[in-house]
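Excluded from the complex is one protein chain; the other protein chains are retained at their positions.
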Amino acid sequence: MALCRALLSERGEISGARLAGETLAVYHSFDQAGRAAFFDSLAAEFSPHPDQVAAAADAYRAEPSAATLVRLQRVVEPPRQELFRRLNLAPEGTRTLVDMRRHLLQHSGVHPQWLAIESDLMHLLRSWFNRGFLQLRRIDWTTPAIILEKLIEYEAVHQIHGWGDLRRRLEKDRRCYAFFHPALDDDPIIFVEVALTRGMSGKVQPLVDPATPVGDPGTANCAIFYSITNCQDGLRGVPFGDFLIKKVVEDLGQQLPQIKTFATVSPVPGFREWLARNFPAEEKETSLALSAASPASSDGRQKAPEPLQRELTALCSHYLLHAKHGREPLDPVARFHLRNGARLERINWRGDTSASGFERSAGLTVNYLYRLSDLERNHEMYMKEYRVVASLAVESLARGVHPRGRTAVAGPPR
Amino acid sequence: MALCRALLSERGEISGARLAGETLAVYHSFDQAGRAAFFDSLAAEFSPHPDQVAAAADAYRAEPSAATLVRLQRVVEPPRQELFRRLNLAPEGTRTLVDMRRHLLQHSGVHPQWLAIESDLMHLLRSWFNRGFLQLRRIDWTTPAIILEKLIEYEAVHQIHGWGDLRRRLEKDRRCYAFFHPALDDDPIIFVEVALTRGMSGKVQPLVDPATPVGDPGTANCAIFYSITNCQDGLRGVPFGDFLIKKVVEDLGQQLPQIKTFATVSPVPGFREWLARNFPAEEKETSLALSAASPASSDGRQKAPEPLQRELTALCSHYLLHAKHGREPLDPVARFHLRNGARLERINWRGDTSASGFERSAGLTVNYLYRLSDLERNHEMYMKEYRVVASLAVESLARGVHPRGRTAVAGPPR
Amino acid sequence: MALCRALLSERGEISGARLAGETLAVYHSFDQAGRAAFFDSLAAEFSPHPDQVAAAADAYRAEPSAATLVRLQRVVEPPRQELFRRLNLAPEGTRTLVDMRRHLLQHSGVHPQWLAIESDLMHLLRSWFNRGFLQLRRIDWTTPAIILEKLIEYEAVHQIHGWGDLRRRLEKDRRCYAFFHPALDDDPIIFVEVALTRGMSGKVQPLVDPATPVGDPGTANCAIFYSITNCQDGLRGVPFGDFLIKKVVEDLGQQLPQIKTFATVSPVPGFREWLARNFPAEEKETSLALSAASPASSDGRQKAPEPLQRELTALCSHYLLHAKHGREPLDPVARFHLRNGARLERINWRGDTSASGFERSAGLTVNYLYRLSDLERNHEMYMKEYRVVASLAVESLARGVHPRGRTAVAGPPR
Partner (left out) sequence: MALCRALLSERGEISGARLAGETLAVYHSFDQAGRAAFFDSLAAEFSPHPDQVAAAADAYRAEPSAATLVRLQRVVEPPRQELFRRLNLAPEGTRTLVDMRRHLLQHSGVHPQWLAIESDLMHLLRSWFNRGFLQLRRIDWTTPAIILEKLIEYEAVHQIHGWGDLRRRLEKDRRCYAFFHPALDDDPIIFVEVALTRGMSGKVQPLVDPATPVGDPGTANCAIFYSITNCQDGLRGVPFGDFLIKKVVEDLGQQLPQIKTFATVSPVPGFREWLARNFPAEEKETSLALSAASPASSDGRQKAPEPLQRELTALCSHYLLHAKHGREPLDPVARFHLRNGARLERINWRGDTSASGFERSAGLTVNYLYRLSDLERNHEMYMKEYRVVASLAVESLARGVHPRGRTAVAGPPR
């Protein structure tokens, strides 16, 4: 803390980089307990003074001028904010601050007093990671290994199993884009993986299987977004995904004018849980059918009786269109894409036959369609009326579902 | 303003880049009156609400928790802050915001209501232009013309007269370094010009004369900082100069280990004015001697009688050591370098024989010495006790001066 | 020479770079006489041995096998060839060898014995500067000053008067491309200047006048090649121009699909000389009309009587279509473009009103049209039958000319 105080003092102005470096070196040497003590001190020592705040607020109320406002703004800003700014002078300063917030978020349940620090960091990082500063870069096999290695590490949706797997995902029938920030040079902020296909694909497995033959991008007419991963836990809550998808749609649309359809292949992660709660009989049937289709008897899977297919896709449409969390859809992936202005286009039977695909989404996938010309209008309708824009096919599927026995639409999961 | 409101609305989230671009296009189309109306609206419409502020401040006083503080911080932040952040999504967004602040600063005398907007921009820009994000680049003849052209335009200390002049300042016995920010790609933030010399030079003219023969950097033992220029008026008040000088001293020290002395050749811009007020007889004498040494009779200049030389350099030492502005030196250049931890090393007779050199500094220049190992200690002594660290030679010169008649040491200029 | 021998010896293999550097340092220290002595030694000492050559040739005649051929090839290669290859190890080795050839070419008239050395260097440089190794780069205002400076220095067709002039030629309604070779990093091999215009321009002055307003490249439909300059005298005889023009036409055609016409504005450098020899009366008239149009009375120029205009353009068509140097056109610029497969499209009255434009081309300019789809066929017809492909307009103009008095069509200039 002495180093922190020195850094905030006049001395910090001239010796900033050195003091910041030393402070971060000490921080990196902390064990769990040391770090906790450090954050406790930050929360206790570097907060705004309530009396000063009150006085400044009274002054502003009495005379709401530029001068009183500036004074008020100054006293409500905790001194640790300036401390964080000065820590940024150290090599890898920004990276450490992002990491600090990751740590605070992880442990704020147990240490609620850290929330104010976390909020300060959030404020700072949201400013520094303004979308205007992000750089879109294409990732391919000419990208430095130090970056590719991070994709393997970060990929959260469909795990990348080593370098051979990664290489397949960077072949000429694929595209991968990431946002970078100048202060986190070799470390992506977020990345998206895209497959160029002929026709809108609804199946996950051919996209992630390294043995899938490489297609000819010249004959592709579809760009399928099959994975999007936020890389920096310390930037949680700063939204990048919508911006990235939009940028990539624009970019690809210019470079490959033959690509007419931009869509995702997405999971329906809340479906089985919702089913169990609202349609227990159907859930039981599903469970039996899927366990019959266990890895050991993969043939079994393909024999899921047609009626079940009809019933489950209908229930899934119903879930996506009518199950709500507040006024928004209950399904978090649906919330993300609909909020972005995408359209709920198609539900695919046996779209994801992985264990987790069965477990959460009953093997179903959804295509959300990104049509540049409609994004803005859809987004506005969603934001104002929470209206879910869906294709006729999905809407007609949903119409067949009659809530039985108990209320069909669940509240948010508890 | 409708565009601004749209940009701040939900719609702005998805259409941010487009709306921001349109807003800035409108802004760029404004004439003087349009811009004034725009800023007036920003000041009137996008300020925090005094009642909300007061309520949040009361809540914080009643219970100074993380939650009440975060709430207070949110309401004291004017909505235009978020507006500026979203404008940054447009191409050249950051550049326009810097330019906006330049404009506000220029006209805030007439429009005091704009000061709050200017202060918001200052807060934002200070955060975005954190020193940790600046990139030090060496400028030389392999630098793109688009950057070199800006040096010619910006140079504020010793004007660069076209490309031939610039080329001389980038020869192998010179160094030029600039800070850049990733968002202002081809536009330097600040730059410094350095000459590699044998012995500590005190004369400006040989350094800026393009006809000066190019020296051998291998035999140089001195690095003379002869010009430092802030390029962005819209970033006024964000200090970069101290950091740049320190970085360059470190860099040169590593690359050219034979360089042992790092010093400036600086003007004494307040000297003649102070002299006139405090030593009118000497000022008159100086004035006569210098006007005798008019450009038309430049020989005359060199015949300034020795007693005058002794007297003026002594008075200048006295001025630098004892004339104060509050507790700090009256001379602004001295304040800057002493605050940085430099040492007042030497006063040079006829160091700057240009018209402006005679007019403000009586032809004198000062070497401020940057010794890395002392910077921090000097800086601290200066910040705590406002102690001016000077060489024995300068101190002994000053001891000869006896204030006569009226108080020798002037207050700050009115 | 001792250094050269050492470099060629076994020792050269391990100490190559050092010995090469020392040799070139000695070479650079030579005065005129030293250099001459050096080249004389190279010619005398490092040539193939006639007896060995004869023996190897006899062996090949006796048994034309791979082995005897390889042996023959080895003995006909002068040892200086290997010397040059080893000199290339020195820093700036390639540049010095190019410069050496420039020197040899300049002085081979007086020193015919140097022609063999020059021919060896030509062989080597033609191999090293294979077109496959050239890199096309666009030159604009973001190009390093060290390269731009060379354009100003090299420009041979329409002189560039300083940096302001150059900047105009790099505005957004212009394009400039150059070939670079990896071994001559900051030094262009050849460059071409292009103006994007609305309609096929025939006038030189608006293209080279820095005060010409900058046009909108979006509305341009024509790319006018108004200057092409070979930069390296030491590479004379290695053709780059045809390849550069073709590459740039391809590149621009892809980037700016609205550009439909690619043409030059070219001088007719041999016209006045031919006119004087074959149509002395018309030449006299021309001379009078042009001298009346002296810079002092520039109005006069514009009053050149219409009959003269008709007569001169007709004579110029005749000159370009029928005046021959062997079987090719007498005009060297025509030879170059027609050989490339371009078409003689249009003759422009008062196309170049500069002093040199009047003096050599009688103020006329020619547009040679580069139509990608015709280049190959035109080139072949030219190479086989020396057929000059011209527009109907030019051909019809030429039909009006009746050779009078003496033979109208001159032989090659003596």
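As written, the chains take the letters A, B and C, and residue 1 is the first residue of each chain.
Here, contacts are C-beta pairs under 8 Å (C-beta built on N, C-alpha and C of every residue); 3 or more make two chains touch, one makes a residue touch a chain.
Not measured: the values here are computed from a predicted model.
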| said: Could you tell me which displayed chains border the chain that was left out of the figure? | reply: A, C
| said: Going by the contact rule already stated, which one of C:Arg85, C:His107, C:Arg138 or C:His325 would touch the omitted chain in the full complex? | reply: C:Arg85
| remark: Contacting the left-out chain: of A:Gln52, A:Gln81, A:Gln113 or A:Thr143, that is A:Thr143
| request: Touching the hidden chain in the full complex, which residues of chain A are there? Just list them. | output: 141-146, 148-149, 162-163, 167, 186
| note | Where chain C meets the left-out chain, the residues are 10-11, 13-17, 47-48, 50-51, 53-54, 56-58, 60-61, 64-67, 69-70, 72-73, 76-78, 85, 88-90, 93-94, 112-113, 115-116, 119, 123-124, 127-128, 130-133, 182-183, 239, 242-243, 246, 340-341, 375-376, 379-380, 383-384
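In this section, only the chains that are shown with their structure count from here on.
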| said: More than half overlap in residue numbers between the two sides of the chain B-chain C interface, or less? Answer same or different. | reply: same
| field | Where chain A and chain B are represented by their mean Cα positions, the distance between them in whole Å | value | 43
| remark: Whole-Å distance, C-alpha centre of chain A to that of chain C, is 59
